[in-house]
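A single protein chain has been omitted; all remaining protein chains appear in their positions.
Lettered A and B in written order, each chain numbered from 1.
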Amino acid sequence: MSDLDLFSIVIVSTLIVFFLAQQKAKKWQMTDSGITLHSLPGYYGYLSALWTAIPALLIFAAWSFLEVNATSMLVVGQFAELQALDKSSLSLALNEIHLLAGSGGASSAADASINAQAAVLYLQYMDDSFLLKTSSVLAIAALGFAFTYWRITPATRARNSVEQLTIYALLACATIAILTTVGIVFSVILESIEFFKQIPITDFLFGTHWSPQIAIREDQAGSSGAFGAVPLFWGTIFISIIALMIAGPLGLISAIYLAEYADKKVRSVIKPILEVLAGIPTVVYGFFAAITIGPLVRDFGNYLRDIGVNLDIEIMANLTVSTESALAAGLVMGMMIVPFILSLSDDVISAVPDAMRDGSTAMGATKSETVWKVIVPAALPGIVGGFLLAISRAIGETMIVLMAAGVAANLTANPMDAVTTVTTQIVTLLTGDQEFDSVKTLAAFALGLGLFITTLLLNIIALHVVRKYREQYE
Amino acid sequence: MNNTDIVRSSLKKRYAKEKRFKAYGILSIGLSLFFLLFLLFDITHKATPAFTQTYINLDIDFSHKNLRLEEKSSYSEKELFNASYRKLTSKALYQLFPEVKDRREKKTLRKLVSSGAQYDLRDLVIANPNYIGTKQSIWILADDDVDTFAKDLIDRNLPEVQRRVKDNQIAWIDHLQAQGKIQKELNTKFLTQGDSREPEQAGIWGALKGSLYVMLLTLILSFPIGVAAAVYLEEFAPKNNWFVDLIEVNINNLAAVPSIVFGILGLAVYINLFGVPRSAPLVGGLVLSLMTLPTIIIATRAALKSVPPSIREAALGVGASKMQVITHHVLPLAMPGILTGSIIGMAQALGESAPLLMIGMVAFVADIPQGFLDPSTVLPVQIFIWADSPERAFIALTSAAIVVLLIFLFLMNLLAIILRKKFETRW
Partner (left out) sequence: MNDKSEVELLQELGDTVGKPTIEGNPRMSCRNVDVFYNKDSQAIFDVSVDLAKNEILAMIGPSGCGKSTLLRCLNRMNDTIDDCVVKGEIKLDGEDIHSKSIDPVLLRSNVGMVFQKPNPFPKSIYDNVAYGPKLHGLTRNNAELDDLVEESLTKAGLWKETKDRLNKPGTGLSGGQQQRLCIARTMAVKPEVILMDEPTSALDPIATATIEELMYELKSSYTIAVVTHSMQQAARISDRTAYFHLGRLVEVNQTNTVFTNPEHELTENYITGRFG
């Protein structure tokens, strides 16, 4: 028997309970003409079924989530050798135990290693756990059934109870949003605190040297790595600036043109086409930036450098040019953000009342004068809010920078050079094959915390600004 | 000068400005359109080589000696499976080019065909046991470098050190070509195989199946939960309640949290805390459902809001409870809007890759996943993995995988548009 079987049993019994309770209610209706039911018979069925299924499934889910870790801890408790291990080797050992247990290799008694013994014990505990789980889930289901089935009477307010239960279920679903935020905060904050215990927060925030490569041997020089995140922050901001410099004007002017100049037919064709840009996955942009735009930017940089050498312009002659560059990533990211700015700007521009346009036109303003002197200033808070959201998106964008901006932590203002960003480093630090508690992985969580806080603040400010703006014209 | 004259004198300049601004508008839209077309054209152009594959015709000698099989009348499948197929192509090649004697040169010669050719031959023999003991002329899958060369993607005029196909290989290929022993066929492996280190053997079926599992789970989790949450917030939530406000703020912010942060959550909570296996569609689906939830909630709320109060009042007026009004009337009426929003949310999830990198779906997985717990990858991450591979042939494969992904996204969005158009009601 497996978890799936147990789950199926619960579901099938629930269905049976539903029909039983429904039949019971129907019988009252048929036999005793004097009694009127409070609710339709189906509701009595739902009520009993809910009481049978919900508590049982809750126990089932909680148990399933916790049993692997709990059983592992119990197993570790039985072996002094395992207890002696430090955190990271323990997690490795546990991995091996799980693997051994999963492959069934643990059954060979000849294998006497600690891990194999532990695996045998683990399997045994898991069996016990499953037995316990099965019995408690079924017992709870039976209790729930008994609790309702024999207590329902024609006067039971079955519909009201079912509806109240449903509302609680709906509320529980809505609460997941809060749980997610709590989960995010929880996952980044604990590890970040651990990180800042090892690396002072000022070194992290203001240090200009980033090289998380920790030496393999303990005695090697510089084995602690360097975790000054300024080059990462700069890379992130630099690329976001390039992206905004492209997406800002393009998106805003396109939005103005579509809202104020283009006739309806053109607008209804162009807008969806431009929104296609927003639907293209970021990994596609990343590939395009790395394979097509990157080399183009590099060739352009080399061309500039040649001119610089020929004409003896020092800045240009010393240009560092690389295939992975801030410019390539920023350019492509800018194009990705265009539809985002376009549709946000379009919304706020359309929200400016026509009376403003009429007023300005009647004064003898041309269309562009009306746009720049009345509409854009009136829509400015909304536009700024849109730009803030766009910045937040640029900062959090991962795939384009990962594929096209590089991993070199350069503190440079040269857009042709490779830079790295916060998101790139999070991915590189967390996808390598290192143990979970090294400073390197902890650093990724600290970066994640920074990223989360920054984007959260930007979003809150932007949403606030936009909402205030909307209220102004409502 | 009176005012009329002043205005008249400035008119030319002002209209020039007006024209200029209009031109900027057309220019910016044109630039964006150009970029979109350039991107689509570039990727389809780069993808075209991946839709065919080069095959080399070789006379394979399926002698018992070569297969290392004893002579008997019939063989079990296991015997055939364990027979030796490794040398078959090499021997055929040596026969074709008897002048090649040098050991190193022989090695380059062997490399004309894919290292996976032996498995194709094995399957062929298992399907046709009568080949044993005969000689057959068979089209053998070429190596990716030969394939790339045959598609004219490698310039033969480059100095030898700068290209992956060496001079002697070019001579052999030319020879084979002259004899009509090289041809291109439709690339069937691309859609039927899992990932491989050899570009000519690599396919997206594994990634597609992974995506399918992840999407299925995302849909099962996020759709009911999202709709339920939206129904609560829109229909039942008390106004001016701090807890409800907190939920609303959270949903709005989660919709804008960078996707990579969800990956960190998945890593820390699902994998490290709850012990969900890494790289499995289970954890991928769990992470993507959290990301898709806000989209579905927001779309559902908009759809619920658009159902006019008159319908609710009519139903309430005949004595339905609020829950009945919602389940019998409001939800069915809002369903097209809800579905449209959900499809768009699912399309976003299908294209998402950053958070999945965090939870180990970036590992090299050659096997086709068979369930929610098997290690697997998804289409966008497969694209990322291939884009990172140095072999020239992977560029075409990556582009082709992108084309497949874009087709899926296009179809999903098309479905959403059709739904919206078909069921759009003006109240």
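We adopt the following convention: a residue touches a chain if its C-beta (ideal position, glycine included) is under 8 Å from a C-beta of that chain, and two chains touch if they have at least 3 such contacts.
Computed from a predicted model, the values in this text were never measured in an experiment.
Of the listed positions A:77, A:272, A:295 or A:377, the one in contact with the omitted chain in the full complex is A:377.
Screening A:29, A:175, A:366 or A:412 against the full complex identifies A:366 as the residue touching the chain left out. Taking the complete complex into account, residues 3-4, 6-8, 10-11, 14 of chain B touch the chain not shown. Panel shows chain A; residues 263, 353, 355-366, 369, 373-374, 377-378, 472 of it touch the chain omitted from the view.
Quick note on the criterion: only the chains that are shown with their structure count from here on.
Centroids built from CA atoms put chain B at 20 Å from chain A. Contact residues on chain B toward chain A in their complex (touch as defined above): 7, 14-15, 17-18, 21-22, 24-26, 28-29, 31-33, 35-36, 39, 42-43, 46, 224-226, 228-229, 231-233, 236-237, 246-247, 250-254, 256-262, 264-265, 267-269, 272-275, 290, 293-294, 297, 321-323, 347, 350-354, 357-358, 360, 362, 380-381, 383-384, 387-388, 395, 398-399, 402, 405-406, 409, 413. Taken together, the chain A residues at the contact with chain B in this complex read 65-66, 68-69, 72, 159, 163, 166-167, 169-171, 173-178, 180-181, 183-184, 186-188, 191, 249-251, 253-254, 256-258, 261, 270, 273-274, 276-277, 279-288, 290-292, 335, 338-339, 364, 366-369, 371, 389, 392-393, 395-399, 402-403, 423, 426-427, 430-431, 436, 444-445, 448, 451-452, 455-456, 459-460, 463.
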